[in-house]
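Apart from one protein chain that is not included, each protein chain of the complex appears where it belongs.
Going in written order, the chains are labelled A and B, and every chain counts its residues from 1.
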Amino acid sequence: MSEMWINMGPQHPMTHGLWNLRVKVDGELVIDAVPEMGYLHRGIEKICEYRQYNEVVTLMDRCCYVAGLAWEQLYLMASEQALGVEVPERAEYIRVTCQELQRLASHLMWFAAFVMDIGLMAPFGYGMRDRDVILDLFQSFTGARMTYEYMRVGGVRNDFPVGFTDRARGVMDWLEHRVDDYEDLCDRSDIFLKRCVDVGVLKAKDCIRTGITGPMLRAAGVPRDLRRDRPYSVYPELDFQVAVHDAADVYGRYRVRMEEMRQSIRIVRQCLDHLDKRPGRVMAEKVPRFVGTPSPPPGSESYIVRRGYPKGVGLSAMEEPHGEAMAYVVNEGGEQPYRVKFRSPVMVNISAAREYLVGYRVSDIPAIMGSVDICVGESDR
Amino acid sequence: MSSATLFGFSSWLAAQMFGMLRPIAPAPMQPLLGAQAQSATAYLLVGTFVFATGLVNAIMLIWWERKLLGRFMDRRGAMHVGYAGLLQNFADGLKLFRKQPLMPREADPLGYWLAPTAYLATSLMIVGFLPVSTGWVPGVAPLSLLMALALFSFAPFFIFIGAWSSNNKYSLIGGMRTAAQLVAYEVPLLFAVVSVVLLTGSFDLTTIVNTQIKEGWFAFPLILGLVVFFVAMLAEVERIPFDLPEAEAELVEGWNTEYGGMLFAMTTLADYVRGLVGSYLVVLLFLGGWWMPAGQFTNVVNGFPLAGILWFQVKVYLVFAVFVWVRASLPRVRTDQLLQIGWKRMVPLSLANVLLAAVLVVTGWWPLPKMF
Partner (left out) sequence: MSEGGGAKATGEAKPVGPRAPAASSGASPAAVPARSDKARTVVIARASPEVRERATQEMMTRLKERFLGENLEITSRPGVLARVRFPSTAVLPICTWLRDEGTFGHCAMVAGIDWRETREVLYHLWSDHFSAYIELTTRVPSSDPHLESVSSVWFGANWHEREVWEMLGIRFDHHPDLRHLLLMEGYKFNPLLKTFELHEPEELEVKARLGR
């Protein structure tokens, strides 16, 4: 068969969202790959400039639909730095709990999608089921299962409900065994290993050159985890380890994510213990009140700069479930941020698709792209 | 045994119908109710039975698979339409039947329309050569096994025609994969069958089952053959781990990507008819056919064919449950791995199995001494 281009996407089971992977194949062999994004672009960065600081939180849930709370915290860390707001300790612990639960939910979703991509049926149901249990936890304190709108400038909306910590501990105990089960389930399957080992190899050098972050980078043997290397929130006070694997292939990524789930369970337990011991405020005492009619947007001539608000710039970087996410918030003294910029780890991870797809087979594409863990909402924003 | 066969039953039914019709039919109609018409009706009834058996069983297999797969994934499967969702697939079929068949503009109409029809037709024809109980075989043929396998190997052509004329790259790749896979696994499949034929000396499936009734299941001397046949059958009916032609993760729906509505229903149905036929053949060749386990002591089946049908169905559904079990627990293999397994593992294993059967026959070690 001669060479031909195939459009995998925008509507394709492999893409896990809306994007287009154009691959050039020679028979079954991939000889070129061009990813194309933008099918889910909603202009969130622009809309942010027209929303008050707290209103932007709503957009963050839509930004990444599998790790909404992580993105809420990402944005709020930057905007709190830009506004000069201190967050109480308890709120920080609650945020870290949320973030690690979100990492668990996201990784379970990834697990379900990934095994489905390589054709394993049953664990798909298990991953989704376990994620549902975590979503139940979210629902108990945010009232929502996907679009939480839970965090606010200066803290979180409300404290955990009574009895939440015990319930969450129960879930963590249960989940710990489940993660072991899943790893056994996959590692004892020879076909699974055949599909994963030595597939989609991207060496550490290439990972750094292409800007790939997150589990993909750690699976290549680079122990970079912003939770440890650029500590934010209360992570310096927590005891956890960074999962690293040497394989640099699909199998290594799978292993790193499984280990990260265990570490997340550890972190959640520590946070829950701390929350039990130390009651307190969950909202900062002094928060700029953004009330009243919204002022005209910054672009217009009558843009009102409220006097008394501090100007500032905030930069936050966080180890999101998919990788290194960054937010850059410019506060020019208005009710709305002057500019909000996000770095999406998924976008950069996809941008290097050519590097890790060429030379493999068409059947390998779902396995490799599954191991990248794609959330298009976040990459297109 | 003449009345206790499918044809006998159909003839009886036709006779009853004509007997009822003749006194009440008006005079001009009377010539149409002669003996020839009666026997033609009997044949038509046989065909209807085959059609109904194949289709209803295929649809029930879909239900069976959905329920089992649901349980494997810790959910319930189809629940709401009918008792335990029994009618769900009939409802799905009705929905698909109502849909407008859409053809891609650039597709080749002849191949596009022909492929699913021929695929389903040849798949259903196989059912006509498989006995389901003593005498319950529509087409009595001394070479019924060969006929079934010949019809079975028609599928790659129709799949390839459909894939090519769909004018879709996914379909094309799926069709190519189908051709490679089905041809590769045809070889071990036929070698596994050869071992059974060596032991029985007949291509007649009824004879094969009767031999097993006398001498015990072929699964015991030819366990290797059973394994090879089962794995090859998994590949032939395109099920996970060998469902590469329609690997939905990379090829969307594989060779039938462009088929929608009733055409899609026909291809899916044909897939399940082939799954049914595969289970039929496993049971007929290796698991004693319609003979109940340890049935040497009783003679229920010979006297009462419906009991044989019952046992046969139970075995077939259990074999299909193993298909589903495999699907739930194994990932899909890659194209190159698939062909490696086929040519490097399955073919030598099946040859070893043929050798084993030949040794058994030549040395006279078979039939095995009776244990029960």
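Quick note on the criterion: a contact is a pair of C-beta atoms (placed from the backbone, for glycine too) under 8 Å apart; a residue touches a chain by one contact, two chains touch by 3 or more.
Bear in mind that the values here come from a model prediction, so they are computed numbers and not experimental data.
**Q** Sort through A:Pro10, A:Pro88 or A:Gly211 and give me the one touching the missing partner chain.
**A** Final answer for the missing-chain contact: A:Gly211.
**Q** Out of A:Gly252, A:Pro321, A:Gly334 or A:Pro366, point to the residue that touches the absent chain in the complete complex.
**A** With A:Gly252, A:Pro321, A:Gly334 or A:Pro366 as choices, the missing chain is touched by A:Gly252.
**Q** Which of A:Asp32, A:Glu55, A:Glu89 or A:Asp187 touches the chain that is not shown?
**A** In the complete complex, the chain left out is touched by residue A:Asp187.
**Q** Can you name the residues of chain A that touch the chain not displayed here?
**A** Chain A touches the missing chain through residues 29, 37-38, 41, 43, 45-47, 49-50, 81, 187-188, 190, 193-194, 197-199, 201-205, 208-213, 219-224, 229-230, 241-249, 251-252, 255-256, 258-259, 263, 297-300, 313-317, 324, 326, 328, 330, 338-339, 341, 343, 347-348, 351-352, 359-361, 364, 380-381.
As a working rule, only the chains that are shown with their structure count from here on.
**Q** Using the touch rule from the top, collect the residues of chain B that touch chain A in their complex.
**A** 69, 72-75, 169-170, 173, 176, 240-241, 243-244, 247-252, 327-337
**Q** Along chain A, where are the residues that touch chain B in the complex?
**A** 1, 4, 6, 8, 12-14, 25, 28, 115-122, 124-126, 129, 189, 191-192, 194-195, 361-366, 370
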